[in-house]
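Notes follow the structure.
Complex shown without one protein chain; remaining protein chains in place.
Our next item is chain A:
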């Protein structure tokens, strides 16, 4: 029989048992829809992580204190006291692949403007910080190296801080606010960056010279971390090596001593973050694939029932000239039709879910064409694989027995 006629025949057979066909498809529909949804969530989170890391500067290098002393209480890296301005200056002078560098002295506290106050974080940095972290001044100006050296009490505000300290919409520039007990004159406002991938409000900050923050607020000479940027992204690894060597030297570490700091590039961070999300995606996809498998078994089951029910029809078709291959194809195409129709519905559902999820759960999703193509192909293969044995059984029936089957 011609393939076109076989397809018509299969459509007709499915139309006769609409509910049964739909129920059989359900496994495939759920399987395909969840594979596509999971993969689009995975792809979406991967892309948004990459985008936000890139927005931080793809050649950014982070230096943090780090302790790997065996025994004793481990303490948080950022509260260790190892990084000082000497380290910053040494790196600036001796690391050729480091373009920019800024220490970060960060401290939490209450910011106050008249009757308004807001709990926020003050970041003591040097002017290079803006360039390294891709922060842009929206209005006003950044403080200068001169102001850093003179412990100037000037600051720039993030949008969240502006909104909370100046609820009436007053221009904050030129005003004096207080952070804790220290007064700061506002000299600039930052362009909003929005929420980071980790759920942090990146606009809830005040930027001030690190000298002022260290002296007036923290009363310390140590930094929680140092940010640097390599001259190019590909020079990152060389820069890391140079920084490590310089810091080992300034910290007077002997050869058998471990580093008391940690140097990380964005690329490392990216790999780390992506490996988590890839693992989640793989896991979810595996679970979804299992439902696809179960859907396939459902098809096999219903095809066996169908072959048994239609034994007399098979006998008749054989007696009027159908060959084994004709019967085989008839049932195989029916099985493939079920799985492909299920696949199409599943793809549509999956795409719908991928479109709806971001607005409902605020998860980013990206529909990848490959996930659609793959799940569609898996569907067709499922149909052929699970439809083959029932179809083979049908094609091997003895026409005489099949004709007289009750």
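By definition in this document, a residue touches a chain if its C-beta (ideal position, glycine included) is under 8 Å from a C-beta of that chain, and two chains touch if they have at least 3 such contacts; residues count from 1.
The working rule: contacts and distances are computed from a predicted model.
The unshown chain of the complex is recorded in UniProt as "ATP-binding cassette domain-containing protein", chosen from "ATP synthase subunit b", "Acyl carrier protein", "RNA polymerase sigma-70 factor (ECF subfamily)" or "ATP-binding cassette domain-containing protein".
Remark: the omitted chain is touched by one listed residue; of A:133, A:159, A:216 or A:317 this is A:317.
Although one chain is not drawn, the whole complex shows that of A:127, A:358 or A:399 it is A:399 that touches it.
Set against the missing chain, the residues A:1, A:85, A:137 or A:269 yield one that touches it, A:1.
The set of chain A residues touching the chain not shown comprises 1-2, 5, 16, 312-313, 315-326, 399-400, 403.
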